[in-house]
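With one protein chain withheld, the remaining protein chains of the complex are depicted in position.
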Amino acid sequence: MAESTNMRLRLPLLCIILEVILIILFGTLVEYNDDTHAMLWNENRTDSATRNDHENEFYYRYPSFQDVHVMIFVGFGFLMTFLQRYGFSSVGFNFLIAAFSLQWATLMQGFFHGLHHGKIHVGVTSMINADFCTGSVLISFGAVLGKTSPVQLLVMAIFEVTLFAVNEFILLSILGINDAGGSMTIHTFGAYFGLMVTRVLYRPNLDKSKHRNSSVYHSDLFAMIGTIYLWMFWPSFNSAITNYGDPQHRTAMNTYYSLAACTLATFAFSALVNPEGKLDMVHIQNAALAGGVAVGTAGEMMLTAFGAMIVGFLAGTISYHVCCCFIQDTCGIHNLHGMPGVLGAVVGAVTAALASPDVYGHGLQRVFADVETGKWNPQSRGGFQAISLAVTLGMALFGGLITGFILKLPIYGAPPDTHCFEDGLYWE
Amino acid sequence: MAESTNMRLRLPLLCIILEVILIILFGTLVEYNDDTHAMLWNENRTDSATRNDHENEFYYRYPSFQDVHVMIFVGFGFLMTFLQRYGFSSVGFNFLIAAFSLQWATLMQGFFHGLHHGKIHVGVTSMINADFCTGSVLISFGAVLGKTSPVQLLVMAIFEVTLFAVNEFILLSILGINDAGGSMTIHTFGAYFGLMVTRVLYRPNLDKSKHRNSSVYHSDLFAMIGTIYLWMFWPSFNSAITNYGDPQHRTAMNTYYSLAACTLATFAFSALVNPEGKLDMVHIQNAALAGGVAVGTAGEMMLTAFGAMIVGFLAGTISYHVCCCFIQDTCGIHNLHGMPGVLGAVVGAVTAALASPDVYGHGLQRVFADVETGKWNPQSRGGFQAISLAVTLGMALFGGLITGFILKLPIYGAPPDTHCFEDGLYWE
Partner (left out) sequence: MAESTNMRLRLPLLCIILEVILIILFGTLVEYNDDTHAMLWNENRTDSATRNDHENEFYYRYPSFQDVHVMIFVGFGFLMTFLQRYGFSSVGFNFLIAAFSLQWATLMQGFFHGLHHGKIHVGVTSMINADFCTGSVLISFGAVLGKTSPVQLLVMAIFEVTLFAVNEFILLSILGINDAGGSMTIHTFGAYFGLMVTRVLYRPNLDKSKHRNSSVYHSDLFAMIGTIYLWMFWPSFNSAITNYGDPQHRTAMNTYYSLAACTLATFAFSALVNPEGKLDMVHIQNAALAGGVAVGTAGEMMLTAFGAMIVGFLAGTISYHVCCCFIQDTCGIHNLHGMPGVLGAVVGAVTAALASPDVYGHGLQRVFADVETGKWNPQSRGGFQAISLAVTLGMALFGGLITGFILKLPIYGAPPDTHCFEDGLYWE
């Protein structure tokens, strides 16, 4: 007999224990940063006649934060509603694990690279970073969609957020590389972590639920809400934590052009691969977004609109070529996040290696942090970017492997093979 | 025989008369404020070389305004589409009464606390305030959803907006209390006003329409659009009219953490109260939002993320405990706005009473307006906050009672008991 899928004790117990732990840790570790603390912000203000509240990071970052927030909760949530009988779980579990992950990520990221005298300082930038980390978990969720219980998902989030923070620390703090839009830290990591988890959780008899693993007319329209919101706000996503001024402006614009070019490639190839020349909603829902992933690293550099469009076009093209059926990747995250993420890492490495003061002028140090230290060298920059990709792949695959085996324990109320992709199991 | 529900004369007549009155009053009373008037804004600019257009309140407030605007029209509108045959009315009537209320609120709020030499000055802050007042009307709409004609709803809005403005004037201008996110002025007021109205309009034979008072699969997904937008933008809602700088930043962040904690509590208790441990969409759609309501007053104070999470967790917990069936509260606004609003008022009173210059430094006067006057005293502050809750409850219940009886007159084309929760009555 299959294990019971009753969540009555498991889910409440886990949620409450986790939230209590979070609250205790926040109480002991987390403090307002200089821009959110009443005393600190008003101490630091200049005494000049001009009011300088507009310099609070809130006004630079908050609109981007809200766009990212929409991507996390509406974008990812609705993107996964394409399944005919899994809309409640797609939006609902997305909601649950995102709400947990953003709190846990605040702690983990703060612990690894935000400690000030033993305290984690929080503000709008940490909120964006927490949402970014959450995005990575939701990417992995796409791979195991329909085959996992909410308890499993929360357990996965605990491990993935932690490893994400470690990987991010190695890349950004130790190797000192650029990855503002997270081609590596978010997309490559989230994709390969999730792919490994779903591989370990492989179900030989999943075809018993095959009839529910498809869309109906209106579920595809709901999914398009997710797609379009992700597509529109991707410029905000990639630019959300770049430096103020030209880097943020440039990143948004590069992403905009990359996505536009990617969309034309997507429609072209979607019609081309179909014998009758018909477009496929699955392609439009996913491949059109690859352009945003693929400029996640290089977006803040002087990639030019021209370069961004080439990258976007390529990203839209490669999003068709690998079938991941054998690892049961429900949402096709390998196509949407995996390969475009790797492409983005490579493009970032090349663009970094080609950087020069002739092109960037005084703006060089605002993109590459180590210029100010005098240790900057474009070729080694490019090399570190490439090493980072390898580190990320290693961390993701190894982490996914361990996490997958932990999730295999028969204690989480996972759905039986006959009831995958079915809301009725966990929803009234 | 039931009264006719034909709207052909009633609705056009009421809409046109109201709009003509609004236009005349706007023509005689409303003026651009210093930041929107071509002459005034350009007069007041400093003569220094630095351009100071960025100091126009537009750039501080407009992104928040748009988020609030989305909550009012998409958030509230779609939240109520959960009923299987009432989606047109939910979104459509929400649209109508919101469009009316924001105009009427501009006048009423301006009359009570925005008069300058006999003129009402308008700008983005008055637009946010008008949207806030509209939110209160839409909360009440949730209680009477499905049982009222659009004419009744407009009449309700006329009275509720007026009383809202009076209550807001007493709280903010006379008692001088803090309530930036409107735990009291918006949520408590709107909820208890609406509950009293629906109590007065009690229909003993409503079970004749019982079969339509439930959701279908896709109507629940539409409702989740509303929920998620409300949830995401609540940080913008609570921070929209706080002071610039640290208060706005802090409010957004406190709300973010309160909502995240509330969401975990919601999923926990939703599974716990169900015999089979299944989650209930009604809970997720509503209770997850209580965390935003409950930090509406204290959000701008030095509540800390820790405090916000405790409040959010509590709010998610209490949102299950009272059944309001006997007053026919269609959307369960008592759970979503009533109790969390009261909780928010209490939290606000306590947090205000605990405020001290040791914690806030020079920022104290930016949160508590009376510090500058030298009359500040935290304990009496806390007391006034508590008194405000009592005033709000009194105003809401009394106002709802009167309005309920006015709405009982058989002249508005209310739906018969057999045709409640049915779009076909008012829609082609």
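Going in written order, the chains are labelled A and B, and every chain counts its residues from 1.
The rule is short, and it goes like this: a contact is a pair of C-beta atoms (placed from the backbone, for glycine too) under 8 Å apart; a residue touches a chain by one contact, two chains touch by 3 or more.
Remember, predicted model here, so these are calculated numbers, not experimental data.
Interface note for the absent chain: among A:229, A:412 or A:427, the touching residue is A:229. Within the full complex, the residue among B:7, B:175, B:327 or B:354 touching the omitted chain is B:7. When the whole complex is considered, the residue among A:154, A:333 or A:364 that touches the unshown chain is A:364.
The chain not shown here touches chain B at positions 6-12, 15-16, 18-19, 22-23, 26-27, 30-32, 35-43, 51, 53-54, 56-59, 62-63, 66, 69-70, 73-74, 77-78, 81, 87-88, 91-92, 95-96, 99-100, 102-103, 106, 122-124, 127, 150, 218, 222, 225, 426-428.
Residues of chain A in touch with the missing chain: 50, 54-55, 59-60, 63, 67, 217-218, 220-221, 224-225, 228-229, 231-233, 236, 244-250, 252-253, 256-257, 259-261, 263-265, 267-269, 271-272, 274-281, 284, 288, 302, 304-306, 309-310, 313, 359-364, 366-367.
Convention: only the chains that are shown with their structure count from here on.
Distance between chain centres (mean CA atoms), chain A to chain B: 33 Å.
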